[in-house]
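Yeah, one chain of the complex is gone here, protein chain that is, but the others are all in their spots.
Per-chain numbering from 1; labels A, B and C assigned in written order.
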Amino acid sequence: MITAGCDIGSRTAKAVIFENNNIISSAVIPAKLDPVESSETIIQMALSQADLQLNDIEKIVGTGYGQQEIPFAHRLESEIVCHAKGAWWNMPSARMIIDIGGQDSKAIKIDENGKVVRYTYNDKCASGTGRFLEIMADALQVELEDMGEIGKTYKERLNISNQCVIFAETEVVSLINEDKDVADILNALHRSLANRVASLARSLTIAPDIIMTGGVAKNCGVFDALSNGIGFPVKSLDGIDPQINGALGAAIIASEH
Amino acid sequence: MSIVAGFDVGSLSTKAVIIKNNKLIGTAIIKSSPKPIVSANMVMKKLLDDTGIAQSDIKMATGTGYGREKIDFIDNAISEISCHSKGARWFVPSARTIIDIGGQDCKVIKLDKDGNIKKFITNDKCASGTGRFLDVMAKVMNIDVSELGTISQKSTKPIAFASICTVWAQADVIKHINSRRPVEDICAGINVAMANRVSMLTNAIKVENDICMTGGVAKNKGVVKALSSLLGERIKKLKKADPQLTGAIGAALFAQEKL
Amino acid sequence: MEKIFFDAATNIEIPSVQQWKEKGKKVVGYTCSFMPVELFYAADILPIRLRGINAYSMEISDSYYGPFVCSFPKAVIQLAGSGTYHFLDGVVISNGCDTLRRMNDCWRKMGEDIKGTLPSWMYYVDVPHKPDGHAFDWYVNQIKKLIAAIEKQFNVHISEKNLKKAIKVQNKVRKSLWELEKLRRETPLKLTGTEAYSAIIASTMMPVDEYQAHLNAFLKTIHKRKQDVADGKKKLFLGGSICDDFELVSLIEASEAVVVGENICFGIRDENDMVSETDDPIAALTAKYLSASVCPRMMGWYKERSHMIINKVKNIHADGVIMQNIRFCDLHGTENGLLERDFEKYNIPSLRIEREYGPLTETGRLKMRFDAFIEQLKSADINEQKI
Partner (left out) sequence: MRPELKEYNLDWLFASTFSVAKNLLKSSPGEMEYVYNYIPYVSPLLKPLIETGKPALSFLELFGEYYTNIVNAKENGKKVVMTTFCFDPCIFYAVDNLLPVTLEIGTALTSLAWKRGSADFMDYCTEIGFSETGCSSQRGAMGAYLAGLGAQIDLVALNMGGVCDTNANAYNFAAQYLNVPYYGLDYPSELTTDEVREYHHKDYRNLVHFIESHTNCKFDIDKLREVLEEKRKQDDLMNEIEDMQRLIPNPVPGIFHIMIYAARYTYSGKKKFTEMLKEMVEIVRKNSENGVSGLRNGVEKNRTFLVYIDNYSYGLSLYEWFEKKGISHMGNILSRTFTEAAPYTTGIPGTAYRIDTTNFDTMIDTLADINARMPMTRTIRGSYDAPNMWLDDTLSLAKIYSADSCIYLGTPGCRNTWSNIKLLARDLEAYGYPTFIAYGDSFDSRVETWDMSEMRFEEFYNIRGLL
């Protein structure tokens, strides 16, 4: 049975094709303004990689911010359930999943069967979301993908404390004005974001293994800082791009129904 | 013959003007670079190139704006509040209430009849009443921030947003885009949300006529219209120059006084 | 500036506290200015004020406190959770405001999650929201209960004699602090607000005898000074929410201003702010700590408060007032709104700001407001000259 998962987020669109408990193809693109267009483009990309046609797919589950707009989805599932499913499939020892998304961040607690036991999402403004990094990348004029590596080379420990993304941006600008090094500022930003998200996990009471999923997991600065903020080592998915985890979970759910 | 200059280094844009005998003879607006000193040098170069004036001809220069203290070629630095008041009076000599929506904050200033600051108030709360709010929203909509006003004019039914936080409002905007609500209604909703925040601040200071709006947002007809109707008062148009230059003009006028 | 005071005001576990501990003596932390420190000194216990300075992140406290909450108690919990308060032998929390009283709950919960963060003794003091009548009697009883609890927990006896002695000692400190306040009203002005304020905060962090000695020395140095630190500057009064993160004072003074007085949960109000040495000590402490400490949490006492504050502003000859409140501190936020109207009636220029508690990592926006306010005050001067 071939199934697919399609995750239309506010920043990126992801798709995974899944057959016999294996990922056979996956794709990620920046989201387009029209979610229908995003979903059609992304599924075609994943299909052509696997050399398949849309009608070869038996079941498609849609998820993400724009899930309502996916024209070909047979079923919709919340990102929370999809991320839980994907991470648990990849790593059955997972008990807690942290997903930093574009509009919100979530901490999810699951049981040994991958079922969601509790979850929480970020509560205050957006300083704990992927948007935060994007706005900051803009302000610092660095590429989003490079932030992690650059931040690793920091020398001075700076602090960003504001609760509001926009005002945090002001803090960043003022650090630039003070001729602070970009790496030092990035390091502070990563810690600031990670600490906001860490509080989500802490409020559910920590349970290992903790897996970080979503695009931001690729940022090693945030990833490392998260372990510190939680006070417990965070793991990454085994051999899978963390960004496709939601779509993967969706594809797995499709195969189960 | 006295040539003076005013520089307004803001978080989103950097503005500069040259004034000669009380007359505006050169203006420049550029997008700010993260480093104010870089912005200041760039705007200075543009100004000199455009007007053909040599830097040495500028007898006095005053700086204002977020990065004012970092500019090395100015003679003194004065806060935006004072500069916007001064500049607004140059546009509208009868101005008593000045509303300036900047990139980082929003200020409402009350002046006495001679143009002295009687009281001012700024929003400290959240970025939802600042220029950055419109900026972020325009970006989500994939339009230029300058288009927000014109597009919104076609709207008959502005959409209500969660207006307490910029980023929460942004989530709302994305939701409405996804569900294909008319772009003009979304834009109008954004402008109204902005006007709501600003009117609250303005009312807190008890407006006195005439009211002026300075800064880039003054060019957004949607916000100005919504704000006028909320306040129940007309907002005077700044006609002599681009309202975005008000701070820089005020700075230049301070420089002129120092001569 | 007196380094010893500055260090005490900007650090939590200062050397004098460590020395106190090394002698095998106990240290207890408390939350509000309603707490009679004399009780602890009478038992030879060092009381220190719980503070939230230098908390750069909130990942621990945000997992207990919700988002719409003042950052001061959050910062205290964050520090407690990171082990900063490991040296405390006990904590006494009172209901200064809703968020502060909930600190008790959050701290206990945190103790379940993070080993070693819960002090061995936690005690809650219920401060009534009225300063007189049956509330007075209630607080007398609360103090008696607290005494009994201290005696039991630390196996000590708090005698009336020791209590009276402790009152005397604290009154001496208050007299010296009043001395300091008087100096801040003089021209030429010989000390900055940052200096004065760090000395005031240090009084809640240091053993009293040591503090008294340093304060005496400090007063002497000031007297010897000649320079007017207020020359060409505006004199300001600072009011509002708790403000032991006195970077704010320094930031104001980085503009052309000097802070000559405050009303922010620390220090003394006036020369009568003393504890009677003749009355029954517990009643005397209640009279000072409850009845004379009316703060906005005591609803219905605004007129008395505004009268006191306006008089203070006049007495110190301030040119203007900066009223601040920590975001989500409605008590001070609202009182500042009322005060703003009253200041206007008395022609006292004022500036109202809302801020976050804690390290000032970004000062641009605040500095612009202070600069503009001072420009406003100066332009008013020029006008007066014109007239």
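Assume a residue touches a chain if its C-beta (ideal position, glycine included) is under 8 Å from a C-beta of that chain, and two chains touch if they have at least 3 such contacts.
Small disclaimer: the values here were computed from a predicted structure and weren't measured.
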item	value
Chains still shown that are in contact with the chain withheld from the display	A, B, C
Contact residue for the chain not shown (choose from C:130, C:214 or C:288)	C:130
Chain not shown: contacting residue from C:237, C:328 or C:370	C:328
Contact residue for the chain not shown (choose from C:98, C:151 or C:231)	C:98
Touching residues (missing chain, whole complex) on subunit A	78, 80-81, 116, 118-120, 123, 203-205
For subunit B, the residues touching the chain missing from this view	125, 160-164, 168, 171-172, 175, 196, 199-200, 203-204, 229-232
Footprint left on subunit C by the chain that the document does not show	63-70, 73, 95, 97-99, 101-106, 109, 124, 126, 128-130, 133-135, 138, 141, 296-297, 299-300, 302-303, 325, 327-331, 333-334, 336-338, 340-341
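One rule holds in what follows: only the chains that are shown with their structure count from here on.
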item	value
Interface with more contacting C-beta pairs, comparing A-C to B-C	A-C
Inter-centroid spacing, subunit B versus subunit A (mean Cα positions, whole Å)	37
Between subunit A and subunit C, centroid-to-centroid distance (C-alpha), Å	44
Inter-chain centre distance, subunit B versus subunit C - centres from mean C-alpha coordinates, in Å	39
Residues of subunit B touching at least two other chains	66, 104
Shared-contact residues (touching 2 or more other chains) in subunit A	167, 170
In the complex with subunit B, residue positions of subunit A that touch it	10, 33, 35, 65-66, 68-69, 103-104, 125-126, 129, 131, 135, 139-141, 164-167, 169-170, 173, 176-177
For the subunit C and subunit B complex, residues of the former touching the latter	327, 349, 352-355, 364-365, 368-369, 371-373, 375-376, 379-380, 383
Complex contacts: residues of subunit A adjacent to subunit C	123-124, 158-163, 167, 170-171, 174-175, 191-192, 194-196, 198-203, 205, 229-231
